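A single protein chain has been omitted; all remaining protein chains appear in their positions.
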Amino acid sequence: MADSDEREVKFISLMLSRAVSGMNAEVCDQCGKCSSACPVSKEIEGFNPRQMIGKVALGKNEELLKGEAIWTCTTCLKCRERCQEEISPYDVILILRNLAYRAGYNYPSGYDDFVKGVKETGFISAPQSVRGRDGGRVTRSDLGLPEVLGPTDMELFRGIVDGIVKAGKRN
Amino acid sequence: MKPVLVIGGGVAGIQAALDLADRGLKVHLVEKSPSIGGVMAQLDKTLPTMDCSICILAPKMIECSRHPNITIHTQSQVKEVAGGAGNFDVKVLKEPRSVNESKCTGCGVCSQKCPTKVRNDWQEGLADRKAIYIMFPQAVPLTATIDRDHCLYFQKGVCQVCSKVCPSGAIDYEQKPEEIDLNVSSIVVATGFQEYDPSELKEYGYGRFKDVLTAMEFERLVCASGPTGGHLNRPSDGKLAQRVAFIQCVGSRSHKKGYPFCSSVCCMYATKEAVLIKEHDPASEVNIFYMDLKVFGKGFQQFVDRAKSHYGVVYIRGRPGEVRMNPVTRDLTIWYEDTNTGDVTSKEADMVVLCTTMIARPENKELAEALGLELDEWGFFKPLNPLTNPIETGLPGVFICGCSHGPRDIPESVAEASGAAACAAEVARRFM
Partner (left out) sequence: MKYTLYLGCTVQSEQFGLEASVRETMPRLGVELEDMKGASCCGFPALSSVSKVGWHYLSARNLAIAEEMGNDFLPLCNGCHLSFVETMHYLEADPDLKNLINTHLEKEGLQYEGKVKVVHLLEVLHDRVGEKKISGELVKPLEGLKFASHPGCHAIRPSDIQKVDDPEDPRKLDNLIKALGAETFDYPEKIDCCGSQLAVASGRTTLKIAGDKLQAVKSYGFDGLVTTCPFCFKMYDGRQRAIKGALKDSSLDVPVFYYTQLLGLALGFRPERLGLQLNQSPVDGLVERIME
């Protein structure tokens, strides 16, 4: 087990470092097509995919990893769709997030909740009872829906997920 | 001396033909469309002097037609070429006009009476023409031609109104394609360019939104000989366009959709078109959305400076992300980032002009095969050496000029045409 962990740690490390350099940020003309399509750029002044790619191109990744901006992308993919140099700020941001998590920088706590949910139930959360429009509570079985069965061997599954996430945390 | 062949009747081909003819050489000027003139005849004004384009070109076109040394072959294409420098055997195929060129006076009555309307490509689709038509008012030759694909007689065997009304009896439905054999000493290729079709850049709405135009469409709209007499009435509802936005680099500087190269002249022609709008209506609002301003030529930077300070054209550095249309007002909204200030915002416009890239004509491929010339990956003719021999090709006796080998403006095309003519003349004399 320890060996495969090490292999995984190295794999993730290499994958992430290659990923950013493979994304052509240096080719960016700074034209602004990505930022003008971005719904978040419209609203938040600190978020601008064009500037982010500009920083990556100049090797200023560390600045981005420490900041809040990379966590504010809404994954709409318009930047990737529109960029005429085939650069994807969305993909760059995703890798930067992984790198920031790895480096131990701040990130929204909601992601911890997601991981916890998946480890405990196999999903982000277990089925709940939901309040209808009339105020009454409704469950899956109230609507005649089948029970949700997650991974058959939850302990095994939990261990695997835990292992992968932890491997991504180590340097 | 043997004659010289000039392929392409745009401003470059015309210049080359005149240079050669004035030197005493005979010239065969072969042009695919019904008239010489090329794209320059379609433009409203030229830059930076803002002269009327056809006014400058037409005298040269007429000179070509009247010059004793020049034979113009319109509706003609080079099909086969054999031999080498000093001795080229060329087969030219001439498509029939179905009109006797020596009898037609260019009166236009046939066109008036013809019942069939067809998209007018010369007016960039903004107007219609008839199945029998004269290409444009200053056409050389000023001769009608029948578009057999749309003519009722050729398609269904009916009508024939044109032959009934023609006062000169010039209609000749029996005309056949003609093969013309030429023996020439040298060849000048001046086939020009065509405009990139921006339909695939769907985010700009070309094709979906009627008031998003290409630059050529705009030239026709603003030109006095255009469909609206030069008034900026936008195609969708005729509303006068007082707010116009230009988007640069459409189809150029792109590795995804379009071409990676810079189209060289668009920054300047956008400035020219912007100034035109301001001259028509000083109260109009004109914005040019650019990535870089290519002002490499003589007088170019000054022209842009004047556009900004004297005319009030606004330049915004930012390639717009998308153009949207309000379904009710039909007004357009351009979303962009002003990359100088970092503001992500939008601007409203009545009309958007996409400054499209100059790309190679598809006919280059067939012509290159016939001549035995190489094309580059984008379909342009390849020079022998772009630095030291830019108008020679891999074949002795064959020269290229103008946009046949890449985007360039009128002065450059004309200079190259003279260069190609000189080279071609030298070959002609060498093989006397």
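We call the chains A and B, going by the order they appear; numbering starts again at 1 in every chain.
In this section, a residue touches a chain if its C-beta (ideal position, glycine included) is under 8 Å from a C-beta of that chain, and two chains touch if they have at least 3 such contacts.
The structure presented is a predicted model; accordingly, all values stated were derived computationally and were not measured.
Enquirer: With respect to the chain omitted from the figure, which of B:M325, B:V344, B:C401 or B:A428 is a touching residue?
Expert: Counting the whole complex, the residue in contact with the absent chain is B:M325.
Enquirer: Which of these, B:K202, B:H310 or B:K365, touches the one chain of the complex that we don't see?
Expert: B:K202
Enquirer: For the full complex, which residue in A:V27, A:L58 or A:I124 touches the chain that was left out?
Expert: For the chain that is not drawn, the touching residue is A:I124.
Enquirer: Taking the full complex into account, what residues of chain A touch the chain not shown?
Expert: Residues in contact with the chain left out: 4, 7-8, 11-12, 15-16, 39-40, 43-44, 68, 71-78, 80-81, 88, 94-95, 97-98, 101, 107-108, 110-111, 114-115, 117-118, 122-128, 130, 132-134, 138, 140, 143-146, 148-153, 156-157, 160-161, 164-165, 167-168.
Enquirer: Kindly note down the residues of chain B that lie in touch with the hidden chain.
Expert: On the side of chain B, residues 202-203, 208, 322, 324-328, 333 touch the unshown chain.
The rule is short, and it goes like this: only the chains that are shown with their structure count from here on.
Enquirer: Hey, how far is the Cα centre of chain A from the one of chain B, in Å?
Expert: Inter-chain centre distance comes to 50 Å.
Enquirer: Looking at the complex, which residues from chain B come into contact with chain A?
Expert: Against chain A, chain B makes touches at 203, 249, 253-258, 291, 317-322, 335-339, 342, 344-345.
Enquirer: Show me the residue ranges of chain A that touch chain B in the complex, using the header's touch definition.
Expert: 27, 29-38, 41-42, 45, 48, 50-51, 78, 82-86
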